[in-house]
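Every protein chain but one is kept in place in this view of the complex.
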Amino acid sequence: MIVQVTDVRKRFGDNEVLKGVSVEVEKGEVIAVIGASGSGKSTLLRTINGLETIDSGQIVVNGVPVHDPKSAHLVHQHVGMVFQQFNLFPHLTALENATLALRKVKKLSKADATERAMSALTSVGLAEKAGSYPQQLSGGQQQRVAIARALALQPQVMLFDEATSALDPELVGEVTKVMRELAAAGMTMLVVTHEMGFARETADRVLFFDGGVIGEQGSAEQVFTSPSNPRLQQFLRRVLEH
Amino acid sequence: MNGNAWEAIWAGRELLWNGLLATLALSAVTIITSTVVGFLVGFARYSRIPVLDVVLRVYLELFRGTPLLIQLMFVYFGAAYLRLDWVSVFIASAIAITLYQGAYISEVFRAGFASVPPGQREAARTLGLSRFHTNKDVVFPQTTLVVLPPLFGQYLTLIKNTVLASVIGFSDIVRQGQAIIERGANSFVVYLVIAALFFAFNYPLSLLAGALERRIIRKRGVVA
Partner (left out) sequence: MNFLNYIELFISGAWVTLWTSTVAFALGLVLGVLVALARRSRLLILRTIGSIYVEVLWNTPVLVQIFIFYFGLASIGIRLPAIVAGIIALGVNAGAYLAEIIRAGLGSVPRSQLEAARTLGLAPAQTFFNVVLPQAIRTVFPPIVNRFIDLILASSLLSAIAVNELTGAARRVNAATYETLAVFAFAMLFYLVLTNLVSLAASVFARYAFKPAIAAPVWFRFRLRGSRLVDQTGLSAGAKSPRAQSKGDSR
């Protein structure tokens, strides 16, 4: 079990967003998290790598107790994150974005860092854009650079927080392709997504989030073809309509 | 030293009071005149009238790109040079400050007008409103609220700027302060008192302007 979330609760002000959520993720598993906006999916992801603190419960990632504020910062050595808005550093080239943490956190030499970063960029198909700045790249390219940036640190788990939601439709494909290749290569992934096609084809397990709890979970086959939770049925009807 | 300082100030209080009145008078007059100038220039620039626009850009460049002090000297000493006896220090100061602050205020108005979404004017046109009415009933009312905080800020700056008139001899509060210093008052204390007077006036008003801006942002999402 590489990620263990036990009975996690989180509230923002008066609003309880996570109402006792428990998940166990095995190494190499690809988990898709679906559900309506505001149901808590992104918040769950963000608690797993400590971007959000939790009110109660436990989160352990690869042995690191994330719920303990003293050791929480260690989780970043094991978990990489890809954001909806890419969050690339605009003043750095693609390559520099990828080498920054390698040099400052992993203390690699410039040569080693460049090598690793270039290999990550190559794996997402953007080796020739290494010297480009983010605003010179399309949305899809920027997101792929963001993925490479996280991959360069060789994490055990990758979190994708609605990675394609901010992309124009024709650019979504190039990003989901990279994600699928990553999954095939055995990366443990938690993917919050609206791309039902991707969830269906690539996920080992699908979690349906509903009002702060996991409404239903099961294999992709199960969840999409024979959902038992009525709210999940409703959700799928609405989502698959267009 | 302290005892003497306060005594001398107290002895000269009438002078200081006159100076304060002079400052207030100059401020009040120029607030009005610079607002009028600023509004007209700002509107003219917003309307993008071809020839006028060039002239006004020169005006802006001139009055925002040179020191107010030089402008004051230019007007006052220049009027004396041209033998325009009716131009008193007050009038010269008022003219210079009006033109100077008017230039900055015009930008406030111009930005204010421009902040009204173009869709508003288009809608007005499709409803058949004349340009005059479009401006009067659609653009201006929406501008007023948005323009108030920066305008307020300009006025506070203007009030501080009036002290420059003392350099060309206007008997404002700073000049009168210098007068009582000549009569023996301690200059540190006198200038501190003058600064405190400005602070006591400007600080609360600046807080008000800030509060106003926050309210407007909350209501409309953006300020000019």
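By letter and in written order, the chains are A and B; residue numbering begins at 1 in each of them.
Throughout what follows, contacts are C-beta pairs under 8 Å (C-beta built on N, C-alpha and C of every residue); 3 or more make two chains touch, one makes a residue touch a chain.
This is a predicted model, so every value here is computed, not measured.
A.B. asks: Could you list, sorted by label, every displayed chain in contact with the chain left out?
C.D. replies: The chain that is not shown touches these displayed chains: A, B.
A.B. asks: Considering the whole complex, which of A:S71, A:Q85 or A:S219 touches the chain not shown?
C.D. replies: A:Q85
A.B. asks: Tell me which residue among B:I9, B:V41 or B:L60 touches the hidden chain in the full complex.
C.D. replies: That would be B:L60, which touches the missing chain.
A.B. asks: Determine and list the chain B residues touching the chain excluded from the picture.
C.D. replies: 1, 57, 60-62, 64-71, 73-74, 77-78, 80-82, 104, 111, 149-150, 152-154, 156-157, 160-161, 163-164, 166-167, 174, 181, 186-188, 191-192, 194-195, 198-199, 202-203, 206, 209-210, 213, 223
A.B. asks: Name every residue on chain A in touch with the hidden partner chain.
C.D. replies: 49, 51, 73, 76-77, 79-81, 83, 85, 87-91, 100-101, 104-105, 133, 135-136, 146, 149-150, 153
Note that in this section only the chains that are shown with their structure count from here on.
A.B. asks: Where the CA atoms of chain A average out and where those of chain B average out, how many Å apart are those spots?
C.D. replies: 55
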